[in-house]
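What follows is a short report on a single structure.
Omission of a single protein chain aside, the complex is shown with its protein chains in their original locations.
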Amino acid sequence: MTGAAGILAPELEDLLAVVAEQAAAAAADVDRNARFPAEAVRALRETGLITAIAPRELGGLGLGLPALVRVAEQLARRCGSTAMIWAMHQTQLACLVRHHPRSAVLPEAVAEGWLIASVTSERGVGGDLRSSRTSLLDGAAGGLTLEKAGTTVSYGADADAYLVTARRSADAQSGSQVAVLVTREQVELEQQGSWDVLGMRGTCSAAFRLRAAFGADQVLPVPFRTVAAATMVPVSHLLWAGVWTGLAAEAVRRAAGAARLRAGTDPAAEVPELGRAHAKLLGLRGQLGAAVQAVEPAYEAGREPTLGLGAQLNALKVAASEGVLEIAQLALQICGMAGFAEHGRHSVARILRDAHSAPLMIGNGRLLAANARTVLLSRGER
Amino acid sequence: MTGAAGILAPELEDLLAVVAEQAAAAAADVDRNARFPAEAVRALRETGLITAIAPRELGGLGLGLPALVRVAEQLARRCGSTAMIWAMHQTQLACLVRHHPRSAVLPEAVAEGWLIASVTSERGVGGDLRSSRTSLLDGAAGGLTLEKAGTTVSYGADADAYLVTARRSADAQSGSQVAVLVTREQVELEQQGSWDVLGMRGTCSAAFRLRAAFGADQVLPVPFRTVAAATMVPVSHLLWAGVWTGLAAEAVRRAAGAARLRAGTDPAAEVPELGRAHAKLLGLRGQLGAAVQAVEPAYEAGREPTLGLGAQLNALKVAASEGVLEIAQLALQICGMAGFAEHGRHSVARILRDAHSAPLMIGNGRLLAANARTVLLSRGER
Amino acid sequence: MTGAAGILAPELEDLLAVVAEQAAAAAADVDRNARFPAEAVRALRETGLITAIAPRELGGLGLGLPALVRVAEQLARRCGSTAMIWAMHQTQLACLVRHHPRSAVLPEAVAEGWLIASVTSERGVGGDLRSSRTSLLDGAAGGLTLEKAGTTVSYGADADAYLVTARRSADAQSGSQVAVLVTREQVELEQQGSWDVLGMRGTCSAAFRLRAAFGADQVLPVPFRTVAAATMVPVSHLLWAGVWTGLAAEAVRRAAGAARLRAGTDPAAEVPELGRAHAKLLGLRGQLGAAVQAVEPAYEAGREPTLGLGAQLNALKVAASEGVLEIAQLALQICGMAGFAEHGRHSVARILRDAHSAPLMIGNGRLLAANARTVLLSRGER
Partner (left out) sequence: MTGAAGILAPELEDLLAVVAEQAAAAAADVDRNARFPAEAVRALRETGLITAIAPRELGGLGLGLPALVRVAEQLARRCGSTAMIWAMHQTQLACLVRHHPRSAVLPEAVAEGWLIASVTSERGVGGDLRSSRTSLLDGAAGGLTLEKAGTTVSYGADADAYLVTARRSADAQSGSQVAVLVTREQVELEQQGSWDVLGMRGTCSAAFRLRAAFGADQVLPVPFRTVAAATMVPVSHLLWAGVWTGLAAEAVRRAAGAARLRAGTDPAAEVPELGRAHAKLLGLRGQLGAAVQAVEPAYEAGREPTLGLGAQLNALKVAASEGVLEIAQLALQICGMAGFAEHGRHSVARILRDAHSAPLMIGNGRLLAANARTVLLSRGER
């Protein structure tokens, strides 16, 4: 049931274990109260894992994709919300370090371990990342301003900075977007409604209205479409898949424990669902590992993935988000009432609730439709 | 929709294309008449692809696992039966070259491109590869004899040699097996019943009663359990998965063609099933590629895979056999009546019929149960 | 595994048994050669079952919906093609007797047991029953003519009459349709292409170009939309579901036989798939029975079903067409190689091939989309 152990240096495994323990200790309380996992994020900061994706020369850990996926998996086994916050933050941080390496705030962001939220969702665009209603506006003293109604701003209340998308200008098309990194003190935040949801409750992903005034040099100097294609989509899909694989692995581990307990009293007890759940986990791991390998060369070179690679990433997102849910449900069947319980060593309730969020993060239907279009366009057969 | 192009040297791709064309030309007739694909097998012999898995020093092509999987895929796109015969034969050949390299018949077998069938199934053992009823018996002049009722002996009537499993001796346990390679002229074959089946009709896998008299040096000098674990299971699972992936890829290609045709008249036509089928194919490819990579080190070193690797191979077999069936059914939905037809460029009928054999080749339930036992035994958590 | 035995009078059960036996005797040959099941249709004529749906006062058997569904099921257990031909013919006959009871040809059609095909499909309308390109044209001597390219005209070459849809006149909208019953001698038929397909091969549903000249009184005196809503859709959906349930029941019977055989040698053998397949069959039977009951009052009164009833019929079509396929695949898993064989008492190959046609007969996606619209429109909540 192990993931790719051996990918992280032993000292990193130790640091990871420290964070995981903090995350585990607070996980039940975080979930119950739908509160920010402050303890675990503090540990991420103290161990440096909060800047895992930033290159060493900028003060980060400089981890590659396989190592990052491993971290996502291991965190998720203990606290899905912590893992997802970490994964989202790495994505935003990667956008910054790769597409705006000369950003004036970057040194401080890395040194202080700023937690960066994203404000890419927006009321009225129907969940389309690549479309904005809000736009940059001229502000005082050559600066800029924007105002945006974000529908799900994960850890919005607890972030130190925000990566916000907007149309380049008031007369730009909805798809002519830029991204800008604004700091906590540059924004006025107004939470809209609460975050009392089924799972991933610690991500505190409420709606927020955000007003910001900032300098023009805080706008990332490449179009957001480049940022999204070259960094945001690949990193988020791979790390999300890592998080979901970790949840799935933990569900299988708990199911195996429950099955072992039962087998102790009845050695002939057949547990076909366990073989099924485990096989699905292995398939998911295989697909995730293959996607990491396929994406790595383009990612390391800073290139946008090809259409084919993009389709592979979409397929991974769909498969992993559905896979974790199937595996968690099989685990529930195996664990029975012990799995249905919210607590105890064979509980899979929180894992299952967290897993239900996976198919909703960018609708799978949208991704499959995009892939169908890619296939229809690629006439060449090989 | 391409598989791992670039894995084969260009001249091998050319040879492969020659065989594939022969296979394609005869495929409909082979299927209709449930007859041996003699043309394609002749082309395999002429191109040398029939000894693809044998090392160069023995006169083979010395292809590694990734290249072999590529060949299986490409053959399957044109004729599933040819691909499956080739895959099974490679498995048997690999057992011979790896576990009996000093076999007296090996040089001739490679030089002449012998086609090797396996007689591992047996009436009365319930499909358990690792269990035999028949046993070796003393024959004339220090030789040995055996008589075996094989339940499915693929291309039994057209093989040049047979890899037969049996108990080591009349008083051995059912699991104390050896394998022996007997030649066509050393056996008496009696076909039992016909091979008029749903799909993979060209494999001609009827039941056969086989009587053989042979020399003691034809018995592979290691226990069959070693042969099975180190070679037969890994090679067959990987190459079968390659065959099924090829069938699936061809189904997706045909579905894309049908969808394109329809989109021509109605550009807004949504084909969500196409995105789904393609995503499943990408997932299958990812899982297969990851399994090849995971198995390669042990395979190249001649070691038996670990329990964990064995579980991964079982998981691959289950996923690929179910995946090809799902993909073929999605393709049928997309292609509609054109897919339901037995002929035409958007037909998926034969692919679907061939795919239905996949879950039956070693029952998936048996493999999942084995995996469940592996999980129950592996207490270590990582 | 029985269906609703007891619904038919004993003498009808006897007649049905006679036909079923004829159908069974020819089924393999009909399937192999994709030829019309002439023997079974002759037996339908001789027993009077060919006019089962026609009221007694017109010379028919006057069977109600439950009895008709029973006949469909029982025929399908022996020969899917015969059952489907019978079901389609009953549908056409019901349209005639219910919507054109004064038709001049009706007495002869019933007395002679005419087999009535439908020409509702048409090239260029994308499978939409309620849309026609062809239209009625004025012919010689006050008569009418039409010419139509039907894409799938089941038993077109062997029918005695044809129920053809067309636009009412050359300047009518595509949805302003009528139906007309033309006789064999009034038409010129030209088969387009062959019918060499995966399953339901005996229905001989090739494409046909049909030219007809006929009297104006042969046009059904109500709009086709009424015929379709009040009779064609409900009768076809219920009888198709009957056919598929029969195929499913036969698959379960064969799987039970195979499982019993295995249990004979190993009494502890678990067959979870058998419980699953049987439970699905029971569910399908329940849903079918409930739909028959729900539709009966409107049907007997000659009224069009409500939107809600229409949605229930669509849901039945989708569930039964997917259910029979699932059940047949479970049966194949249980029967193993004996099920994969095209012949033998545990063969499920032909059942499975026939079942693959079910989701394609009016695409399920189209029906579910129609239901979604119905739900969106029905604001009333209870």
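We just call them A, B and C in the order they show up, numbering each chain from 1.
Basically, a residue touches a chain if its C-beta (ideal position, glycine included) is under 8 Å from a C-beta of that chain, and two chains touch if they have at least 3 such contacts.
Keep in mind that what you see is a predicted model, and the values were worked out from it rather than measured.
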In the intact complex, which of the presented chains make contact with the chain not displayed?
A, C
Where the complex has a chain not shown, which of C:Thr151, C:Gln312 or C:Ser347 is the residue touching it?
C:Gln312
Sole contact to the chain not displayed, among A:Gln22, A:Thr91, A:Thr151 or A:Thr374:
A:Thr151
Just the residue numbers, please: which parts of chain C touch the chain that's not shown?
1-3, 5, 252-253, 256, 259-260, 263, 270-272, 274-276, 278-280, 282-283, 285-291, 293, 311-312, 314-316, 318-319, 365, 367-372, 375-376, 378-382
Hey, which chain A residues sit against the chain that's not shown?
126-127, 151-152, 196-199, 266, 325, 329, 332-333, 336-337, 340-343, 349, 352-353, 356-357, 359-360, 363, 365
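As a working rule, only the chains that are shown with their structure count from here on.
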Draw the chains as points, connect those that touch, then say whether the picture is a line, ring, star, complete or other.
line
Taking each chain's centre as the mean of its C-alpha atoms, which one lies nearest the mean of all protein C-alpha atoms here?
B
Distance between chain A and chain B based on Cα centroids, please, to the nearest Å.
40
Would you please write down the residue numbers of chain A that are in contact with two or more other chains?
270, 272
